[in-house]
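With one protein chain removed, the remaining protein chains of the complex are shown where they sit.
Letters are used for the chains, namely A and B, taken in the order the chains are written, and counting of residues starts over at 1 for each.
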Amino acid sequence: MLNFFQLILIYAGIYALMAIGQNCITGYTGMLSLCHAGFFCIGSYATAIICKTFGLSFWLSLPVAAVATGLVGLIIGIPTLRLKGDYLCIATLGLGEIIRNVATNFNPVGYNSIPRASLFGYQFASRNKLAFIFLIWAFVLIFYILFQQLAHSRLGRAMIAVREDEVAAQSNGINVTKYKISSFVLGAAMGGIAGCLQTAYTLTVQPGSFTFMVSVMVLCTVVLGGMGNGKAVILGAFIIQFISYLPQLTGLTNVIPAQAKQIIYGLLLVVMMLWRPQGILGRDKYRYGDPRTRMEKLSDFFRRDKKGSRAKGGAV
Amino acid sequence: MSTLTLYMQYIVNGLTLGAIYSLIALGYTMVYGILKFINFAHGDILMVGAFIGLLVYTALTGDASPSAWTLTAFFISMLVSMVACAILGMLIERVAYKPLRNANRLAPLLSAIGVSFILSNGAAWIFGTQSRRFPYPFENEPMHIGSISITPHQIVVIAVSVIMMVLLTFFVNKTRMGKAMRATSLDQPTSQLMGINVNRVISLTFAIGSALAAVGGILAAFDFRVYPSMGTMTGLKAFVAAVIGGIGNIQGAMIGGVLLGILEAVGAPLLHIPNGMKDTVAFAVLIIVLLVKPDGILGKNEREKI
Partner (left out) sequence: MRILETEHLTREFGGVIAVNDVDFHVEKGLVTGLIGPNGAGKTTLFNQITGMDRPTSGKVIFDGKDITGLPAWKISRLGIARTFQNIRLYKELTVVENVMMGLHFKVGKDPFHHRFAQAVKSYVFASRENREVYHKAMEWLSFFELEEHAQDFAGSLPYGKQRELEIARALAAEPKLLFLDEPAAGMNPSETAHLMHVVDKIRNLGVTVVLIEHDMKLVMNICDNITVLNFGIKIAEGTPNEIKKDKGVIEAYLGREEEE
């Protein structure tokens, strides 16, 4: 039982990383991309090749995986991001499958017994789940902060303008193509990082595991939590992984069919769109039009808690 | 066999394949024409259609060897499947798409992905993931015309598809409801003002598209067998066919389907594409078509009004 909770924590972390990327692409910039499984795949393969074939350190493979995935994102993003909504969705779905096919043809059996990652002499072994929970969630924290900052910077503002109205964004001097591609590359790189960390945990790479279902799970994570909301995405990752391990947690593995979780994901997408398209937590509460400094926000936050209501007058 | 007859043979095979793509592409194109949205779940409806057809057929005939009765049973099962899928299509539209008609543009797309996931995994749950053979309801001995061989199943596929497309063309061009459909796809608000019940037109569009997908699914089942994820690849290819023909254009979908079928049947051996790369090539073609010719051959160039 505890074992499964630990697994949920580990995979929630990995999916949170991917979802941070997907959120950047879909939540902020409004592009419905369906190839996170492909980015995940590239990150995993890059790590396996660096660590196993070249025998280099895991810590080197991490940036390589991120850069390699980002580059692939750049190469496929430049032509495809011109496409609008539905077409982009289908084209990226195709790209995800192409990446998987190419990877399968490149190495049909995958990789096994990849060397472990180590930090200051400590070796991360798969059975020591606690260490991995710390490792992965440290990364989630770092990238959460980095992407929150991004969302609230000039770059993030421009991405949101692109999501809201491309034509208006252009008339405001925003280079729509540049921001679409930046957002796509950053989001893709997150997929690579997630793939790298998963490989460090499982120490195997199986080409069969990067199916369309992974992309839908990531999309579901973002939709469930709330598109364009950093915190919500992490909440979504927990829910998705909880559903995924529901049969094991309840001990009903024989009763609950293997497809149950996929069916639940599908239902979640439909139900969320019908009743709560903004996600559980809704859009990010932060607005750019907030003149307060960080300290003021912090003090307002505590004051609000004491009074039980929001400080009036301030822009919230 | 000379090269020429070999390619003639490929073209015959391509026509069969293309007829199936056309039937499925019609569903994509009709829905797009009216709602300007790609029904992601369309591929999975064809899978459901194939399963229902197979179930009804086996229930009626058991393991009987081909006879006049099996052929009748085949058409009965096709009819049952068409009706069932029409109802399913309308139901999906009512539940998952209709409430989102005025929502943000991503919402119906996400909902459609969800429906597609529910259908394919639901089928895997109920029927299992193994693939099943659809037995031929007739003796499938190839006939020879010159040195080209053609099987009765190919004739049935082409004949059924042609009949369906003729019926559809007649319906769309000659009947009141068909005219309402065309009007709605041209200009929805105005046709509403002219007294057309747009909701009914949309329901009907989904019903017809899904019924055609059911036929396409059953016909495809001879070649591809029946399994829960059969709709994904066939559906995507049919979508490409719809794009090639010009999405939203009914004649375009028919032409695009046949064109894609022949291209696939002739192109794969011509370019010596290895089996493992076939899907990669198919997806690459899909993306190239979307990038280079998003309006298709018969589509009109729709630019956003600023």
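Here is the rule we use: a contact is a pair of C-beta atoms (placed from the backbone, for glycine too) under 8 Å apart; a residue touches a chain by one contact, two chains touch by 3 or more.
All of these numbers come straight from a predicted model, not from anything done at the bench.
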Sole residue of A:9, A:83, A:160 or A:281 that reaches the chain not shown, by the stated touch rule: A:160
Candidate in contact with the missing chain, chosen from A:174, A:213, A:249 or A:271: A:174
Hidden partner chain, residues of chain A it touches: 149-150, 152-158, 160-161, 164-165, 167-176, 283, 287-291, 293-294, 315
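In this text, only the chains that are shown with their structure count from here on.
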Touching residues on chain B, where the partner in the complex is chain A: 37-38, 95-96, 99-100, 103-111, 113-119, 121-122, 124-125, 232, 236, 239, 276-277, 279-280, 283-284, 286-287, 290-291, 294, 304, 306
Residues of chain A defined as touching chain B within the complex: 26, 30, 32, 34, 79-80, 82-83, 85-87, 89-91, 93-95, 97-98, 101-102, 104-105, 167, 212, 216, 219, 223, 227, 257-260, 262-263, 265-270, 272-274, 277
